[in-house]
Structures are given as structure tokens and as C-alpha cells.
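With one protein chain removed, the remaining protein chains of the complex are shown where they sit.
Take a look at subunit A:
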Amino acid sequence: MVGRYCKSLTLGAVALAAATSMADAAFKLSGPAKIALVIFTNKNDGGWSQALDEARQRMEKEMGVSIPVIENVPENATAVRPAVELLIQRGYNVIIGSAFGYSDTFKELAAKYPEVAFLNPAGTTNGPNLESFYGRTYESQYLCGMAAAGASKSGKLGFVAANPFGLVNWTVNAYAMGARQVNPNATVTVVFTGAWNDPVKERAAAEALTEQGIDVIGQHVDTPAVQLVAQEKGIYSTGHHRDLAEFAPKATQCSSVWVWDRFLVPEIKKIEAGNWEPGPYGAFLSIKEGGTDVSCCGDAVAQAVADKVVAARQAIVDGKLQVYAGPLKDRDGKERVPAGAVLSDADLWAMDWYVPGVVSQQ
């Protein structure tokens, strides 16, 4: 159990501040920051929302403030607006959301309350006082792919995912590329369940994968069903959202975990200091900036591989390793990234192709 949790640098979102040039629209808080979090589900969902709530708790400690949380605010304007306006009336001036479905309402509220700062993970809208942010989850899933290949005897890995679109496909591809760093012959067989939160379908997918001789399964779905199956079958798994070793201590070898506080703490300090300038496309956070990180590695990953994971993580933080660096061909042989280039963010979000080693339906 060496390096169970990779320690990281908290450098903050330095790159973002430098890049933008909207100086005249600079946002200024009227007083000290009063922060509140609005969550679209219960905070103990075991996944996405719980990761956000855990970040909130770490922020409270680090910043020495109390951050209230409102739970179960569904993703529609009639629910979000009154909850947020109530917070604003009570003097909260930094509102943190939690969902893609808050995007439009936050845009509207940000225009109505220009003196309040809005931050929304997985959102799509931005403005002078509104910033959406998401993590470059492919970096952490790449590292978990390495650990998975290290734990696998057969070289046949599996992956259970919800729906095939950009941000899921980039984790699948990164997982396969990471695995092939450790075992060049590794394959990743993907089963899409069509649902984010259906443990019955996730279990069926994981069982179907084990029937094919697959001995490590990764996931990009919300419940730990995959981890439980792996533990029952005596094989291994890697998790997503949070450290899922909590549910399957023997099986879970690596987890891609959200570390939002590493982004939010420096970001809110910038808001307080008056030099916060949200970019036109929001913040897209690498490990260095505090999107996701890895909790790695379990007992089944050999020390040599675990060391490689740590080294690769450091290379990503130092900017020496780009997961989607060229030359990169898809599994049909078509060149997707030319040599010397790195895949653009726009192409990442639109990713509809798979790298060699990924076995999936079209």
C-alpha cells in the first residue's frame, strides 16, 4: 500500500487568469466572500454530489468559513431560481452550483445579480460573473488505465460506461492508452448501459465482461455496482467520482477522484481579490489545476507499475505528458492528431472515435 493517495501540488488555476483580457468587465465583490453550495441531488449520493460536498467540507477547513449546502434542487429554473435568490437575500455572494442543468438559470441569475459570483461544475454557460468548470478526466482515467493493466493477468480490461459521447469517450480512450503504456497488447472492452444510475444494468454489464475472461473493469457510471461485482468475482476494478475502495477494498485498485476544492479555493481567493476573470469557455481543469486526481494504487498493482503511475502523474502536472498528443490514429487507422500537435478542447468535447485497443459497439 505505497502511495495510496498521490500527494499533489496545489498550484491553482494560474493559466486561466493569464489568458483572458476582459479587464474592463472585471468583477468585484462588495464585501467578503460568503459562499453557498446548491446540489441537484442528495449530498450523500456516493458519487458526483458527494464528491462536491466533500470538497465543500475541505474548503470550510482550509478557508476557515462556514459553507452551507442546499440539497435536492432539481435541474429546472423554477427550482433553482428561488433557492439561489433566497441565498442571495441572506447575503451569500458566491454561489456554487452542481449540474449541467443549472447552466441556463445561472446565466439568467448572473445577469440579474451582477454583484454575485456564480460557479457551476459541468455547466456550459459563462459570463463576467459566471464560470463553468469541468475536469480533464481523461488524465486521471489514463493513470487508472495504467494501474488496471498492471493488475491484469490476461491483458483484457473492461469498462462500463453510460452513454457514448465526448466526455465519456475521452475517458474510454485514455483508459486504453494508459493501459497500453504498461501492456502494449492490452484491450479495453466497453459496455454502454444507457443509464448513469442503474445498478441492475451496471451489474449485468460487469458480469458479462467477466464472462469474457476480463479481469479488471473500469467505470464511468455513478454507482459502485461494478466494484461490488469485481470484489465478488475475485477480480479487480477501478473507480470514478470518489475513491470507491470504500465499497470494495479488495477489488478497487485505482479511482479517478474529483478534487474541486483545489480549484475552488484559489478561485474564490481571486474573486475576493478582485482579479477574477472567467474565460469565455469556462475552466477546463487539468490535474494540476484541481479537476480530478487519482487515488492509486491497490495491492494488486506491482510496485514498478505504481511507480510508473506516480511518474506519469508528475509528467502530466509538469506539462511534459499530454494524453492526446500526436501522432494519434483511431482504431480504423484514420489520423486524428498529427505529430507534434495536441488535440484541441473543441475536438475533445466532440470525440466520437476510439483508439486502437478499444473494443466497443459503434
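Throughout what follows, a contact is a pair of C-beta atoms (placed from the backbone, for glycine too) under 8 Å apart; a residue touches a chain by one contact, two chains touch by 3 or more; residues count from 1.
By our rule, contacts and distances are computed from a predicted model.
Hidden chain, UniProt protein name from the list "RagB/SusD family nutrient uptake outer membrane protein", "ATP synthase subunit b", "(4Fe-4S)-binding protein" or "Simple sugar transport system permease protein": "Simple sugar transport system permease protein". The chain not shown here is touched by just one of A:Ala111, A:Val200 or A:Ala350, and that residue is A:Val200.
Within the whole complex, the absent chain has one touching residue among A:Ser152, A:Thr223 or A:Ser237, and that is A:Thr223. Contact between subunit A and the absent chain runs through residues 41-42, 44-46, 72, 158, 164, 189-195, 197-201, 203-205, 207-209, 211-212, 214, 222-225, 228, 231, 247-248, 359-362.
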